[in-house]
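Removed: one protein chain of the complex. Kept in place: all other protein chains.
As written, the chain order gives the labels A, B and C, with residue 1 at the start of each chain.
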């Protein structure tokens, strides 16, 4: 059953040091800024963070990196014009980096939630990012074997939740939220509002409440 | 670009003998009766049909089987109380049967549409249905390697289409439609109505028009 | 261990399983006998029912004007929708099952082995048409797999066995077996008897070819 948390500090309680944390968002859209800030305030360390990027500017994920709480980041695109926080940490050898093609990153998260043990993908086959991985030619095409990314926690941002934890998103803010919600043992969503059960149209629910453990309303 | 066909005979034109045909529906819900009937009238033979079941009663898929147009059926549950058409064909050795666990059937269809070469699934591992298939223990758990089901044609039923081919479904009529639409070279949908572009809310589209080739309005 | 004087009727068995489903859990009830468990769930307990053809929040069977041909359960019977429901496609529905998101599923069985291996999909008879449906997905997917069945078949042969002789559905997947004569908790190594109905431990031990234990 979903818990409607009174504030973000309550929402992020109990995250253990050393956790793997999926963090939603593609750029600012869908980035759970309030939950990231709360995780930063709590100070939980030795984290492995999974996000498409490695933080931008000095807020959100970048601010979390700046504290040194993150031991390793798994992402597809860490090199953006304003990823200076990550770049400095990386140059100093203070953060570990695993780069994955964006689609393999998404599919590995989806696989974790879907109980798939591993999958062969053509993306990345024959490239540097496939080095050390199992390869196989299927139907005449090179493939590489990729494994799921299981996580302890997912922090995501949706638009509206109902009291059963069902979520709907808004425009390209959807991005990684629906798959990250499925792949973690503890899924926490920040939303703009919580509506009574029965308000959301069952046809339009994107993330069923079964995947959501805690919801918190943020500005 | 999607074609709005004037009738079902036009909608099913050009399906070659020997085609693999995905047919949507779980029981009557989402079963494209009108398209199946049209395919039966056209008489295209030597078909491999993929559906959850092997036909019920004497209409829809059962009627298509009765004509002898179907060489092989891939399904999860051919043995229902009123699957007498299939049972007779099977007893007489006139139809080939491949049984797959329902989730593997769905995931194999999804994999075809998603460009996944193969995947390891725990479902069916160690059972009769995994015989002859590659097995592997991943994280201490037995898995079996399953391959995608690529198809020539998908016949599905949705509720509403717009003129760009975007589809929404109704309740449990959704079932296999969204994944089958992605897995065939030619996807044909029967719907209750076609609305102008811009009518469907982009947040609630279930099958984007990119997957849909032809739409036909049926009763 | 609790001893009860009489075997359970089918209705009592369904009520017993319903009692043991934790409040607020997400549950799939297999077709056949497990479907009856729904009738005994207390709505105040907030159990959410999943049907593998693509729905969470399934309500009771539909009757009369409530029948909607687009709203069916896994047995293809018309059902209703409860507030808070959601619909999704088959790949998503089975991802939910396979990914371990359901708390409990309840299945019927031909046989359950002491290690939790389940046989419930195929008699293995040479002329039988194999038909598996979602049984193998439920067996591997739910956090807890409950089986409800009679403890003995019509010939008197036990259905809780040392090793399944029918084709198996899933390996070491069953955590509890609810029968008319006893309730068994399985942890992969041991078979723990928690309740008996109209029988005794010594009688059970004599009739079953499976080592049984009781809680200390």
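The rule is simple: a contact is a pair of C-beta atoms (placed from the backbone, for glycine too) under 8 Å apart; a residue touches a chain by one contact, two chains touch by 3 or more.
As the structure is a prediction and not an experimental result, all values here were calculated from the model.
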### Task
Report, in label order, the displayed chains that the undisplayed chain touches.
A, B
#### Entry: Contact footprint on subunit A, counting only the chain that is left out
26-30, 52, 76-80, 87, 90-91, 97, 99-104, 106-107, 109-110, 121-129, 142, 159, 169-179, 206
#### Entry: Interface with the unshown chain - residue positions in subunit B
1, 110, 112-116, 162-164, 166, 182, 197-198, 202-203, 205, 208-211
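Criterion: only the chains that are shown with their structure count from here on.
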#### Entry: Contact-graph distance - origin subunit A, target subunit C
1
### Message
What's the farthest chain from subunit C if centres are computed as the mean of the Cα atoms?
### Response
A
### Query
Approximately how many whole Å separate the CA-defined centres of subunit A and subunit C?
34
### subunit A-subunit B separation of Cα centroids, rounded to whole Å
33
## Note on the structure
Touching at least 2 other chains, the residues of subunit A are 114-116, 202-203
### Task
Send over the residues of subunit C in touch with two or more other chains.
55, 81, 87-88, 94-95, 97-98, 140-141
